[in-house]
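One structure coming up, written as structure tokens, with questions to follow.
Excluded from the complex is one protein chain; the other protein chains are retained at their positions.
So, chain A:
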Amino acid sequence: MKHDRILLAHGSGGLMSQRLIDEIFKKAFNNDIMEPMLDGAILDLPAGKLAMSTDSFVITPLFFPGGDIGKLSICGTVNDLLACGAQPLYLSTAFIIEEGLPISDLRSIVASMAETARQVGVKLVTGDTKVVEKGSADGVFINTTGIGIIPAGIDYLPQRINSGDKVIVTGNIGDHGLAILAQREGLSFSTPVLSDCAPLYQLKDMIDKYQDAIRCMRDPTRGGLATVLNEIAVQAGVGIRVKEADIPVSVAVQGACDMLGMDPLYMANEGKMVIFVAAEAAEDFLNDLHKMSQTENAALIGRVSPEPAGMVLVETELGAERILGVLEGEHIPRIC
């Protein structure tokens, strides 16, 4: 390509657009469904219920320790589909690119998307690109929409959660939120923290094996573990009690959060799943999670009880029970 930065003309619909699509997107996402370049993708779907999820990715910085916006845009939607119990199959993607974005950046973002999609076995089948004037966007915004098929018999609704069920989280929490914050504010910790950004495709096997024992799954992204648990507690009309000591947080993240006065329970994750499992299956389930690379730090963190309905409590190491509420806005100091 002649230019090394995105120009407004790349979005004109003319020849330059065509070249951008051919040389960057088509090359990277290359597959038989996208290939004919029709007005839309035409898909053969296996039997089952269709799950569909969409997410737009707006993140500063575009590249961060442990990932980039491209990888994130695949993980986000794929993990949401997995949380529904679906087998992710196809993705669409739309780019809003700010004039002046280095083409090399776009290239690596797209490459990272393609690579992540390949790992999962999901196809990017249709897409769109727009270029906006400098200042109208922040580098690049990416939307992905995904569809997947939910095998018969799976219906992971919060209403399936019963008193006695166990709460499992598939690994250390808070990594993504902290990595982004550190990068953005130029904070360097003695132990660097990487984003956990990952597509949890290994969970597909778990869904096959534990179809029924799994009650419900949720992707603890924005708002973190605390927010997700609260959503579920309200939707399922149950109380959730977690043990502070059992929640997996890496030493680096805990240390960094202490220094910043932040709580890892409220920090975003991009490669974790919160899973509610029937009590009798919990132990086996956890053992199986430990055998897989993506979930080797999984931990059983709590249990479901009828009361207090709609609330999440944290049992501290001193034997007290704190209320883990939903934050309105940022963490506002409350200690007087």
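Just a few scattered comments:
We adopt the following convention: a contact is a pair of C-beta atoms (placed from the backbone, for glycine too) under 8 Å apart; a residue touches a chain by one contact, two chains touch by 3 or more; residues count from 1.
The definition used in the following text is that contacts and distances are computed from a predicted model.
Comparing "ABC transporter permease", "Sulfur-oxidizing protein SoxX", "Spermidine/putrescine import ATP-binding protein PotA" or "Carbamoyltransferase" against the UniProt entry of the hidden chain yields the protein name "Carbamoyltransferase".
In the complete complex, the residue from A:Leu194, A:Leu260, A:Ala279 or A:Met292 that touches the missing chain is A:Leu260.
For chain A, the residues in touch with the chain missing from this view are 184-190, 256, 258-261, 308, 311, 313, 316, 318-323, 325, 327-336.
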